[in-house]
Structure formats: structure tokens, C-alpha cells
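Removed: one protein chain of the complex. Kept in place: all other protein chains.
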Amino acid sequence: MKRPFFRPSDIILVAALLVFGGVFIFMPKNEGKTVEIMADGELKATLPLSIDTEYAVGEVVVVIEKGAARIEKSDCKDKICVGTGKLKNKGDTAVCLPNKVSVRVSGYRETDGVTW
Amino acid sequence: MKLRILTVILSVCLAFCSCGNTSGYRLDGFAMNTMVSVTVYGKESENNASAALREITATENKISWNVKSSETAKINAAGGNEIFAPTAAELIGELLPVCKATDGRYSLTLRELCDLWGIGTEKADLPSEVDISAALKKCDCEIFVSGDNVTLSNPSAALDFGSVGKGYACDKVYDLLKSNGADAAVVSVGGSILCFGQKNGGFTVDIATPGNINNSLGSLKFDTTAFISTSGSEERFFEKDGKKYHHIFDAKTGYPLISELKSVTVVAKSGAMSDALSTACFILGKEKSTELLKSYGADAVFVTSKNEIFVTDGLSDKFTLINNDYVLK
Partner (left out) sequence: MVNKKITAKRVALLGVFAAVAVALSAAENMIPPLPFMPPGAKLGLSNIITMFLSMNGMLIPSVFISLAKGIFSLLTRGVTAGAMSAAGGILSSLVIFLLAKNKKESLISLGITGAVSHNLAQLFVSFFIVGDTVFYYAPFLIVFAVISGSITSLIMKYTSTYAARILGGKDKL
């Protein structure tokens, strides 16, 4: 009995997966307010998206410019993190696995500074 | 004809729109043994930010006991002789009344005591009673200021501006930004904050939860220039046999101050004052601080070890609680 290539129930499978994925991808996104930079699981910095700046975690350089954040350069081999491009909306994330760095945009309130 | 008027009106509107959003430029650095960050808004933001960072380092070079060429180092090496030190003289002049208000428990000459305890370094340990007495003797000192000259009454004492240096650096940056005509800026020198000028949306400064700098206790909102500093027992300490020894000493006992407070955040008319007053108020405690704060036109947020927050009148409409583990009274 030859294994079929395609069955009616496959339509349901594909549709379900595409809808699930599609919903999350095309969800109306909120504009992000701050960028959370984490390294080794620790929150290293929370920077506002509205201020142009450069922040380096080891060899990974995060640049915030014109309301968007991006990983500008990194010493990792694949440079997938650099290729992720601009992070602007709430939830947008760039990750550099070899360096254990993650950069994520969140919608938290903006602070100008913290006193301690 | 009507079309021309319309074009003019539209262009004028567009011109106003572009003024709406001020973009900022942020520069981070390291000075006074801590993290420094400067964010400047408006024109020349990059230049002003770099200049501000340089000013902070320059200030450190003038008043840090750790910098050999500083006025403070010279005073400390003078063995009781008079030294020409205009910056130190000015600062001391402002601070002595604050020290007096704490009955001498807040002192500028605790360098020997700090070294003995070593809090904040690897050699932090509980010293013996004998060592503490000896250190206190060295710290017992009167500071004489005559014009631009400073003299220490006790040659083995050492002047230390650590409790006020960061706030003072903010003052210097304020002067710089003012003379450069900057629109707005936010400067953070190891937790002492300067909000300069005015910007869209005002300034929001978070007070960190004592002991957890990544967590916000509450926030203060300002429309215009403000100087903010915090002193607390949770920033720097070491533990031994289950007891916590923090870095704010009571000059009378030689031990870290025993206080009902975890931290005090002061908003004052200058950075040096906000820094000094935050330490003094921490030492004095909530009740005894009210007079002192009033006399300097300053306000404060007190955080007690019972997780209660008390805000003086001047800040009551500016403070918002964020961390619900604490209770606003």
C-alpha cells in the first residue's frame, strides 16, 4: 500500500499552522518605546528608542538611530543577528546566540534616568 | 491668489511640526568610579554631550582624593598646612552647615574610617573596636576655610568629597550646558541626576528599588530643571555573620549608621546639595530631616526598612508609585 502524498486532513494541518503563524506575524504591532538589552540572561540596559546612541555588550554593538534599534556589528560567525535588521515595534527582537545577547523592543514607559 | 496663501500657511505649519519632536543624543562613559550617561536634546547635541562628559572628568580631577593632582589630594598631603584650593573651599563652605546640622555625624573627613572598613572593595571586613577608635581619632578634624585656602586641623585626616562629588559634577555640567545654550539634557553620574532645561513631555526620573537597580520603586516627574540624588544602605555593603554593614557611616560611632531608612532621595536646588542632603537626611532619619530640607528649599522621598514611602509636600504631586511591594504613606 503506497503511502499517499496528500490527504484531505493535510489541508487542515497546513491551514492551522499558517493561520497560527500568520496571526502572530501580522498582529497589529505597538510602536515600541524602550530597548532591553540582555546578555547571559541578565538585563544589561534599558534604553529609550527615541535617543540616538550606541551601546556595546562585549563585541556586540547595538545602535539606536531614528527610533529603531539594530545590532550593528558582532564578532559571531554567522552574523544572523546583524542581518535581522531594524527593531521598531513592541516585541521585535534580535538575538546573537554565540554571544548570548538579545535585544528586544518593549512598550514600557520611557524614563529619562534612574536615581539610586 | 488663494493657492499662494494656502501654500504659505501649509509651509508654516510644516515648519512648526518639525520642531515638535526633539531628538536626543546619548553618550555613556565612566568617571568618578561609576557609570555616567549624558543625553542632550536639540541642536549641537553631540558636541554638548561630549563636552559634558569631559566636564565631569575635569571635575573628578579637581576634587577626587584619588587623583594625585587634585586640590583634595594636595590638601590631604599638606600635613596641616594651608593649601590654595578654590574649588574645595567653595564646596566646603556650602557643606559645613549641613555637617553641623547632623551634629557632626555626617563628616567630610572619614577617609581613614572608610579605608579601614573597605566597604565596596574585596577587603571589606568587620574591624576591631580598637582599630575603629584609632581611625576615628584620625578622622576627627576641623576644616578651616579662609578665602580660597583650606586647612585641616588634624594632619592625619583626609578630606573626602565622595558623598557630594557626583552631585557637584552635575552642577558643573549645568553651568556648561547653560553657557552653551542647550535646550534640554539629562545627566546621570552614578545615580545623581541632573534634568536640564525643558523638553516635550517633561522629565521622568525613576527611583530605583533599594537593592535592585533594574527595578523601579516609583517615578518623579519634572517640568524643568531638577537636581536629584539618592543615598541608601542597599547600594554598597558587605555581610558578615548575617549582619549587613553598609557604606554610610555615623562619624560619632565609627559604624555604619543604624537607620529605619533604606534610602532617601533628595530633590534640591543644586547637585551638590541634593547629594549632601541625601546623605545627611539618611543619617538624621525622617523626622529630624524636615527642618534641614526646609532650610534648603529641598524635598525628599524617604523609603523605610518596613517598605513604606514618605514624600515631602513639594514632591507629592510629582511622585508616582510603581513597585507595589511598597506602600505610599
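Just so it is clear, A and B label the chains in written order, and each chain counts residues from 1 on its own.
Keep this in mind: a contact is a pair of C-beta atoms (placed from the backbone, for glycine too) under 8 Å apart; a residue touches a chain by one contact, two chains touch by 3 or more.
Keep in mind that what you see is a predicted model, and the values were worked out from it rather than measured.
All shown chains touched by the missing chain in the whole complex, by label: A.
In the full complex, subunit A touches the omitted chain through residues 1-7, 9-10, 13-14, 17-18, 20-25, 38, 41, 77-78, 80-81, 83-84, 91-95, 97-98, 100-102, 104.
What we mean here is this: only the chains that are shown with their structure count from here on.
With centres set at the average Cα position, the gap from subunit A to subunit B is 36 Å.
Touching subunit A in their complex are the following residues of subunit B: 23-28, 37, 39, 186-188, 191-193, 195, 203-208, 213-214, 216, 219, 228-230, 232, 235, 265. Across the interface of their complex, subunit B is touched by residues 43, 46-47, 50-53, 55, 66, 109-116 of subunit A.
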